[in-house]
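So the structure is just underneath, and the comments pick up after that.
Yeah, one chain of the complex is gone here, protein chain that is, but the others are all in their spots.
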Amino acid sequence: MTIAVIYGGTREKGNTETLTEKAVQGLELEKIYLKDYSIQPIEDLRHSPEGFKNVNDDYNSIIDRILEHDILIFSTPIYWYSMSGIMKNFIDRWSQTLRDSKYPDFKNKMSEKKAYVIAVGGDEPSLKGLPLIQQFQHIFNFIGISFDGYILGNGNRPDDILQDKDALFAASQLREKFIISD
Amino acid sequence: MTIAVIYGGTREKGNTETLTEKAVQGLELEKIYLKDYSIQPIEDLRHSPEGFKNVNDDYNSIIDRILEHDILIFSTPIYWYSMSGIMKNFIDRWSQTLRDSKYPDFKNKMSEKKAYVIAVGGDEPSLKGLPLIQQFQHIFNFIGISFDGYILGNGNRPDDILQDKDALFAASQLREKFIISD
Amino acid sequence: MTIAVIYGGTREKGNTETLTEKAVQGLELEKIYLKDYSIQPIEDLRHSPEGFKNVNDDYNSIIDRILEHDILIFSTPIYWYSMSGIMKNFIDRWSQTLRDSKYPDFKNKMSEKKAYVIAVGGDEPSLKGLPLIQQFQHIFNFIGISFDGYILGNGNRPDDILQDKDALFAASQLREKFIISD
Partner (left out) sequence: MTIAVIYGGTREKGNTETLTEKAVQGLELEKIYLKDYSIQPIEDLRHSPEGFKNVNDDYNSIIDRILEHDILIFSTPIYWYSMSGIMKNFIDRWSQTLRDSKYPDFKNKMSEKKAYVIAVGGDEPSLKGLPLIQQFQHIFNFIGISFDGYILGNGNRPDDILQDKDALFAASQLREKFIISD
């Protein structure tokens, strides 16, 4: 059982990363900082006769990496009550991969994984972050991934998250779960 | 009373644009196709001593254009149960503008506007699009814009939207409202 | 194809009933005004050795009536951002019927039906009524009913609903759909 963490944040050592670390520290994992890669927005060509165009960026290499793992943690700061735009662009591109002959098993492989969401925001995340969780629920249902849990943390200024005891506890519980199921 | 339409789609003449046209045809308006511009993702430097860096892209020019109008229509296809990544990146950048000395009145000016959302999706948009609407509700509340209405249309293949009579009627009603309040 | 309307309101000729009438006028249908019946709250005895107790009220007779129909319209004013308490008590009792030997086919029979929700409220129903719709989505998914549509109308004082053109149009469209599928 191995883990890939997909970071949607743009700040080094932000609250979301700090909280996520509590859930995965010491475990074998692959960290993917989306901000360090070039990921083009999707161009919707589902209904164009030629279909999708090959895109020359880092997206496929990230897909290759996450497909190797059993657990995917989507770790994003809450920007404007949703995942960050760079994480959204990454997920939007799945529509292309679903039709990409290079990835004939994309949906099947994704559907064998377990997903978690860790998101930190500063404006009542446990209430105003709920539509974000509901979106991930629909996203995971569509692609067939099992949505095994989420943590909504409270934080705005650096290290605020260290005051959110419920979130820290939930992260430590998640880590125990990962260790036991290893 | 003038209108700016902010398009988040990536397909020419897609269902979302077709539906939006029904709401604004014949009216004086400015159309902004986000896909035609370079908009960098936000880099969250709220807590960095130097603050946000100047970004050399088209974002500010779009802000300048929308600030001129009284009504903003956010028109986006529903990608993965949410707004498109390019629209999300555009909104994420508002966090920078809120702290930008070149836009000292950004929030005040935004709060004088009325906003509408027009979104079209192919997977039960009237149910699975609801978290998207709730996010816009939080977004508009935060920035102070009045959220005056939305239309969730049903469509997947080109021109599907022309079969969604409820959505077309709602668009025509919206257009009447714009004309009357002009 | 026949219709049962299950009214959760407590006011005669309220906005919700007026809107619902637009959807069903002239059609063969059965109207059930929950307020006119005695429906006890559920007593949760799922895990008691004796199971549920027989309840001496009108609940079963209403179940008998709705099971005869193909389409169920749940028509409720929005009280405190949700269905009325009397409608909730009616639905809560389904947990008993699901375990009632007198109704061995309850879930099967329910799952052959189509459901609609018509709800009218006075405090931004198109936004603040969305959790209600999401609850019905979960309720119908669980029982297996197809959730074929909803209308959220705006109204507070008597006959306010007659000003909500979008809702009236949606109701007239619903009526056409019922007639065609008849």
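Order of writing sets the labels: A, B and C. Residues in every chain begin at 1.
By definition in this document, a contact is a pair of C-beta atoms (placed from the backbone, for glycine too) under 8 Å apart; a residue touches a chain by one contact, two chains touch by 3 or more.
Everything quoted here is computed from the prediction, not taken from an experiment.
Colleague: So which shown chains sit in contact with the chain we cannot see?
Modeller: The chain that is not shown is in contact with A, C.
Colleague: Thinking of the whole complex, not just what is shown, which of C:E30, C:E43 or C:D64 touches the missing chain?
Modeller: C:E43
Colleague: Touching residues of chain C against the unshown chain: what are they?
Modeller: On the chain C side, contact with the omitted chain comes from 9-11, 14, 35, 41-45, 47, 77, 79-86, 88-92, 94-95, 123, 128, 130-132, 134-135, 138-139, 142, 157-158.
Colleague: Which positions on chain A touch the chain that was left off?
Modeller: These residues of chain A touch the chain that is not shown: 126-127, 130, 133-134, 137, 147, 149-150, 165-166, 169-170, 173.
Just so it is clear, only the chains that are shown with their structure count from here on.
Colleague: Which is it for copies chain B and chain C: same residues on both faces, with over half shared, or different residues?
Modeller: The interface of chain B with chain C is built from mostly shared positions.
Colleague: Measuring from the mean C-alpha position of chain A to the mean C-alpha position of chain B, what distance in angstrom results?
Modeller: Here the centre of chain B sits 24 Å away from the centre of chain A.
Colleague: Check each residue of chain A and list the ones that touch at least two other chains.
Modeller: 134
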